[in-house]
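Note that one protein chain of the assembly has been removed; the remaining protein chains are unaltered in position.
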Amino acid sequence: MPTKYADVAGCATNYYYVGKTTLPDVVPDFSRGRKLIFIHAAGSNGHAWHRQYDALGAAHSPIALDLPGHGRSAGVEGLHSVEAYADFVVAFADALKIGAAVIVGSSLGGAIAMDLALRHPGRVQALVLMATAPKFNIPAEGIELWRGVTMGRAGQPFNNDGYSPKTIAEKREVIQEGWGEQIRTDPRVRWGDYVVGSKVDLRERIGEIATPTLILAGADDQITLPADAEFIHGRVKGSRLEVIADAAHHLTTERPDEVNAAVAGFLAGLPGSAA
Amino acid sequence: MPQEKTPKAYRKPLPHIDEESRPFWEALQRHELYVQKCRDCGDLRYHPRALCTSCMSSRTEWVRAKGTGKIYTFTVTMQNQAAGFRETLPYVMAWVEIDEGLKLLTNIVDCPPEQVKIGMPVEAVFDDVTPEVTLVKFRPAR
Partner (left out) sequence: MSLSRKVAVTGVYEHPTRFAPDKTMFQIMAESVRGALDDCGLTIKDVDGLLTAGMGMGAMAIVGFCDYLNLTPNFVDSTNIGGSSFVAHVAHAAAAINAGLCEVAVIVYGSTAASSRFAIGTGGGGHGGDPCDQYESPFGPTTVGAYAMIAQRHMHDYGTTSEQLAEIAVTMRLHASMNPVAKYRDPITVDDVLASRVISSPLHLLDCCIISDGGGALVVTSAARARDLKKKPAYILGVGETVRHAARGQRDFLEIAAAQSGRLAFERAGVAHKDIDMAMIYDSFTITVLATLENLGFCKRGEGGPFVTGGRLRFDGALPINTDGGGLSSNHPGMRGMFLVIEAVKQLRGECGPRQVKDCKIALAHGTGGALGTRHSGATLIMTNQ
């Protein structure tokens, strides 16, 4: 999948897209189906969505960006609040001359997407929220551990916590790939994202989201619980919830076919979609 | 039934053995450590070179070192991503001053890293790392 840089408020922002490559100043063709902007999780990057944009790219125009400081985007730090990230995604859409799009977010990216839908509703055609919550349970020791990584007290940790037992038993390569994605971003940025995540509390506000919303959760997710997904489902009118079996926090890489089918089906059912 | 040991491929860098240095490396294979002495001005030198580093004479005497010395300085390396080394972390790298008054870069082996000290008396051990190459390392003197 090709990548390209967009200058977003002076930040060279890397993004993945599908289709023909174009000259630097020429925005690629995003006229196929729906435009989808994928927002990755804490410390992650756009490439983590590759099974999604590969699958959806034939019928739609998926775009997965690396937020500042993440992956191949420039900068040594991320941004310092969900609101700053949401505003950045809007500025990114402006740079790509995208008015409204389907906003897809996972984990912290889901919180960014929810904030974006609340404060920039005109930019959101629909919302897809995966492995996310209106308030994250990020233990203080976890944040301190990552601060310790940035201070050289320990090497960066990685474990199976975000994966379902079935993945752990049968799909080790998916977990291996997860480690590969983790080390593509400076631990300092991941630490900053956990601090950002610890301040998120959207529980009161998500009732105001008035856009078609799909919520996906991994049945075995212990980081953001299926109960969190149900909470969002309960507050966002007209939202659809699907809990995917044999998947946990990394459902996008654990059960990509089910995730992709759910998203494709949701997109097909949106008002204004071709029959 | 005794298990046949399949030798693991040696992945650390090996010296490039050329005509100038061949006598040194062959002697190590015989488990002998040699340094050089200039036949004209008497200056001792390591690593081996064809010319004296003091007077540039080509007349060289190969002098067998006793193999004993003291640790001049060292470090316990905890991080090295290079092939062959990352599998053997932590390891001790040191400059050992042999009794002949010359310092060699080497590894300290057969010693827990936390016990290595500057000034520790050490003796040479010859590590046949491959069929073609033997390296001289040092362990605490017995």
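As written, the chains take the letters A and B, and residue 1 is the first residue of each chain.
Heads up, the rule we're going with is that a residue touches a chain if its C-beta (ideal position, glycine included) is under 8 Å from a C-beta of that chain, and two chains touch if they have at least 3 such contacts.
These figures come from a predicted structure and were not determined experimentally.
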Option from B:29, B:57 or B:75 whose C-beta touches the chain left out: B:75
Residue in contact with the excluded chain [from B:41, B:63, B:118 or B:141]: B:118
Hidden-chain contact residue, picked from the options A:28, A:75 or A:142: A:75
In subunit A, positions touching the absent partner: 5, 12, 14, 69, 72-76, 151-155, 186
Contact footprint on subunit B, counting only the chain that is left out: 12-17, 20-21, 35, 43-47, 49, 53, 72-82, 84-85, 91, 93-95, 101-107, 113, 118-119, 129, 133, 135, 137
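Rule of thumb we're sticking to: only the chains that are shown with their structure count from here on.
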Euclidean distance of C-alpha centroids - subunit A vs subunit B, Å: 54
